[in-house]
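For reference, the structure I am asking about is given below.
As you look at this complex, bear in mind that one protein chain is not there, while each of the others sits in place.
Order of writing sets the chain letters: A and B. Residues in each chain are counted from 1.
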Amino acid sequence: MSVIVADKVVKQYANAERPAVDGISFTAEEGELIVLLGPSGCGKTTLLKMVNRLYEPTSGQIFVDGTEIHDIPATELRRRIGYVIQATGLFPHMTIAENIATVPKLLKWERSRWSPRVDELLTLMHLPTEYRDRYPVQLSGGEQQRVGIARALAADPKILLMDEPFGAIDAITRAALQKELRDVQQRLKKTILFVTHDVEEALLLADRIMVLRAGRVEQFAPPLEIVLSPANDFVAQLIGADDLFRRLSLLRVDQVQGPYDGTTNGGPTLRPSDSLRHALSTMLSSDRQTLSVVDEQGQPIGVVSYDQLRTATQNA
Amino acid sequence: MDALRQMWRYVGDNQAFFVESLRIHLQLSGVALGIAILLCVPLGIWLARRLTLATPVINLVSALRVIPSLAILFLAIPYLGLNRTAAFVALTLLALPPVLINSYAAFRGVPAAVKEAARGMGMNTWQLLWQIELPLALPVVMTGIRTAAVEVISSAALATFIGAGGLGDFIARGFRLSSTPIMLVGAIPIALLALSSELLLGGLQRRLSAHLVR
Partner (left out) sequence: MKKLIPLLLLTAMLTLLAACGNAETGDGEKGTLTIGSKNFAEQFILGEMYAQLLEANGYTVERQLGLGSTDILQTALVEGEIDIYPEYTSTGLLTVLKEEAVSSDRDAIYQQVKDGYAERFQITWLDPAPFNNTQALAVTRETSEARGLTTISQLAVQSADLRIGAAPEFFEREDGLPGLRALYGEMPFADEKQLDSGAIRYEALLNGDIDVVTAYGTDGQIGGYDLVVLEDDKALWPPYQVAPILLQSTLDDHADIAEILNPIAPLLDDRTMAELNWQVDGENIEPDEVARTFLIEKGLLESE
């Protein structure tokens, strides 16, 4: 069963000429990370906030876990859905532990239940458990956002809504957080709706990308497909798909790699998360046409060939 | 020093009257401040959510500030008579602007992201108000209450002019009799009351905001 189902959702603001969200339907499967991508004003944030009813749809239906979102109280709905926003939105007068325990407390968990959960989440987000009793202002921006994610995960929701969560964070920290989010997601199998206007972030994180313009879906497809066959000029331009070098840097090894064929050539190896640009430069510098892809333990799991790279850049 | 000794003797000779005046003074200031808080904190919260209304209302209440308290006292007489009610009204009017303006600013100042996060977590309106907005707004609200408290305590001395009693009686009496000691019987306790309210509320405010400001 799909975890999120949206059916012809429309949001018309009172004074706006056209709907902010104009009849969008989509489904999100369990464990899927869907990125809502588009320029500002495209409706991506509005669509996101309708899922937890921070905005009410003008028409259409949204089902979360099989329940139409208006069939339960908004507060109950929201407590079932993790929510992360750009400016962290941490409560400055509460300790880190109190912040993380917000939803568990709203759900009336006993302290004996939420307190260990706080430590668990701090560890999950690579934060020292000593941070429990600190206040948000004592943490760096990146640490605060980790707490923001931990807080969203606290009551173990099936769904996470993330509204440009890394938008205000410096590039290095952002890269680390993106990686952690992927790790966490792979481990916890959450269904995530993730809003961003950052194409690279979208390509890096998404299982599927929904490209939005003026309240409508321009394309809804996996990153590779978006890059290789953009549905129209708007998508192509947004992604920067015409620039070969950029396409290589946007695509990941695991998006093109072939199955492991049992041979190793002893040359340099690639990781699944490396970009094709990195793969190309490695091929050129090592003068090889084929490179092995290895996992974290160094075990070979696939191969990438020059031909595959060429196909990836030309198949537009 | 002689004046202080005479003052002390006067207090001793008029103990019952002094205690009664002190009680009235505290009652006048306390009730006025209490009414102002009960009216203006909720009004400030309400206005912080209705920005179009806020400016005219705030301006109107601020305009009260330019009317001298003594004038408010005298203006109230034809409507309320010469009794404590007129004094309560005048002192409450005096306390309204600082409490309202600070409450409004305080609740306006709660970051939108924090409120959105709280709602997104599934807090209802009351939980948002009590757990998030109120604690974050409290230090600024307290500043307004502090200002109002000092103003009200010192202005309650004027209540004597409409026969509402209080420590101002001694000041008027001392003035009429050219007796510094009697004047001090009113002036010193008023100064001490204002000072201690400032210290008390200031301490409370610091404790409340200890978490928020670093």
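In this text, a contact is a pair of C-beta atoms (placed from the backbone, for glycine too) under 8 Å apart; a residue touches a chain by one contact, two chains touch by 3 or more.
Since the structure is predicted, the reported quantities are computational estimates derived from the model, not experimental observations.
The chain we do not see here touches B in the full complex.
Although one chain is not drawn, the whole complex shows that of B:133, B:151 or B:169 it is B:169 that touches it. In the complete complex, the hidden chain is touched by one of B:4, B:19, B:112 or B:177, namely B:177.
Across the interface with the omitted chain, chain B contributes residues 77, 81-83, 160-163, 165, 169, 172-173, 175-179, 182.
By our rule, only the chains that are shown with their structure count from here on.
Here the CA centre of chain A is 52 Å from the CA centre of chain B. Those residues of chain B whose C-beta lies close enough to touch chain A in the complex are 111, 113-114, 116-124, 127, 131-132, 135-136, 211-212, 214.
Note for the complex: chain A touches chain B at residues 52, 54, 74-80, 83, 85-93, 102-103, 106, 135, 137-138, 148, 151, 161.
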